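Encoded as structure tokens, here's the structure I'll be asking about.
A single protein chain has been removed from this complex, and every other one stays in its place.
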Amino acid sequence: MTLKTWALKKSIWLYHANVGACNNCDIEVVDCLTPRHDIERFGMMLVGSPRHADAIVVTGICTRQAKPRLQELYRQAAKPCLVLCIGACACTGGIFRDCYHFDGPVDEAIREVDPEAIIAYVPGCPPKPEAIIAGAVKALQAIPD
Amino acid sequence: MKRTIVPIGPFHPIQEEPEFFQLTVEGETVVDADVRLSYNHRGIERLCQDLTYDQIPFLLARICGICSASHPMAFCQAGEDLIGVEVPPRGQFLRTIICELERIHSHLLWVGLAGHFIGYNTVFMWAWKYREPILELFEQLLGNRNHYENFCIGGCRRDIPQDKLPLISKALDDVEGPVEMLTKAVLDDPVLKVRLGGIGILTVEQARRYCTTGPTARGSGVNIDVRHDEPYAAYDQIDWQVHVQPAGDVLAKAVVRLLETMESIQIARACIERIEPGAFRAEVREVPEGEGIGHAEAPRGETFHYVCSDGTNYPIRYKVRAPTYVNLPSFRASVIGQELADAMLTVAAMDPCYSCTERMAVVRPRRGEQREIIDQKTLLKMSWDKTERIRRNV
Partner (left out) sequence: MDATCKQWVQDLEKRLESFRVSVVARGSRRIYVDVAPQYSREANRILFEEFEGRLATATGMDTPLRIEVLYHYCLDTDGIVVTLRTWTDKDQCELDSVATLFEGANFIEREIHDLLGVRFRHHPDPRRLILADNWPEGVYPLRRDFATRRDRTETPEFLRELTREVTTP
């Protein structure tokens, strides 16, 4: 394992993007920061720019308006970069799958840019903060050493 | 004077939903504001036409994570207006309890975010910590921390058994102390009075012309509240009051929200005392042709729903209007003339929920073709720096 990969796995920086969600998953993601769940003790924190991010946390169905921006975000993020799809909407489109503004799901949008992207799915509506943390930890194991 | 574009959005670490604000500034003063929606537009009205009246509440709960009781509540009002069914008393009290608990955790969320915007990160952590027990309570009683789909036309889907009501009382007792503490902190802190007072003012006339609702309107002196004006659920069976503040600035809106949270605790307590065992759901067999209108008071304001039925089990038209959709345009009125450091607070003061709505570039005019872009981190830092300056001078 390189020093870089070791450092990444020890302290993963997350960038949060909402591409058309009801905001519940977003609140649960921010909830992970709060004292009850406190992901900062794992070295995880939210950052303000995709360029600093090791993982992009995506919620929402990926609307037509948001899709090009999501793809641009992914391009800007330094690789390797995990994509965590939080919630049923990000995983599959959920109950909004039949809507006319749906242009995802998120994994197809990301794979258009990078077919080798590492994508983790945390289903739920919304997934509990414990599930999100578990999902992030599991996804870390998928990063090649 | 130079004018610069400062984008706020569409993706921003603390602003949870995507929104694209564009502020035009001269020097440090905002002179214009524009907004681009669409990132969250999920075509819910079109989807409703393909769903039955039993399925629609599940979709509507997911319009917004934080108003996930208010939209189904307005739906029930619209459906009951269309069909003409009476909800049994137990159903009404249960609805009230759930709506008020939602108001408490929503306002606490807002207090936390507002605290973060001004640099009081401890307030952010505490407020979000104190809302956790309410979310856990919802999970225990109704199955989900949010999206507790418990409303249907005619009453509630599930009962909350009498022996579980003491759990709610306990949660209310536990949250009352922290809410009192936060309320006193805002009312008594001289730094906050200076930091939040006099900024982002929306006058009562502007509040009326923009047709704003909820704390955004009540914090500007407009005395409207759907729970009082057209009582639904059990709001006409208990004594409670509407809180209005005349000043119209961010402080007034913060005060309104905190006082409402205290009021919600009292309302929920009164419902627990008054609720009697019995039926909680009226039977609904047929949906007639016709129209129905329902509105409910969400934490952010009035949610307004309209349904048009052709007698089948699927509506031919379902209209949803979330509170932020009417409050958002008023941002333009309240931010013009403000300092750039206060822009984020002014946005926060109307408690925007873009997911409800559908779903910040700062412009400094160019010299030649040069455009200056200021990023969100800088905006947040400007706000924190201003708080620090005020703290040193007070």
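Per-chain numbering from 1; labels A and B assigned in written order.
Here, a residue touches a chain if its C-beta (ideal position, glycine included) is under 8 Å from a C-beta of that chain, and two chains touch if they have at least 3 such contacts.
Small disclaimer: the values here were computed from a predicted structure and weren't measured.
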item	value
Option touching the unshown chain, where B:Val204, B:Ile293 or B:Ile390 are the choices	B:Ile293
Residues of subunit B in contact with the chain not shown	36-38, 41, 43, 45-47, 49-50, 52-54, 81, 84, 208-213, 224, 229-231, 283, 285, 290-291, 293, 295, 302, 304, 306, 308, 312-314, 317, 319, 321, 325-326, 328-330, 333, 358-359
Contact set of subunit A toward the excluded chain (per top definition)	63-65, 97-101
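In this text, only the chains that are shown with their structure count from here on.
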item	value
Inter-centroid spacing, subunit B versus subunit A (mean Cα positions, whole Å)	26
In the complex, subunit A residues that touch subunit B	15-28, 30-31, 34-36, 46-49, 60-61, 63, 65-66, 69, 73, 94-96, 98-102, 125-126, 128
For the subunit B and subunit A complex, residues of the former touching the latter	10-14, 16-18, 38-44, 46-47, 50, 58-59, 62-66, 68, 109, 125, 128-129, 132, 144-147, 353-355, 359, 375-377
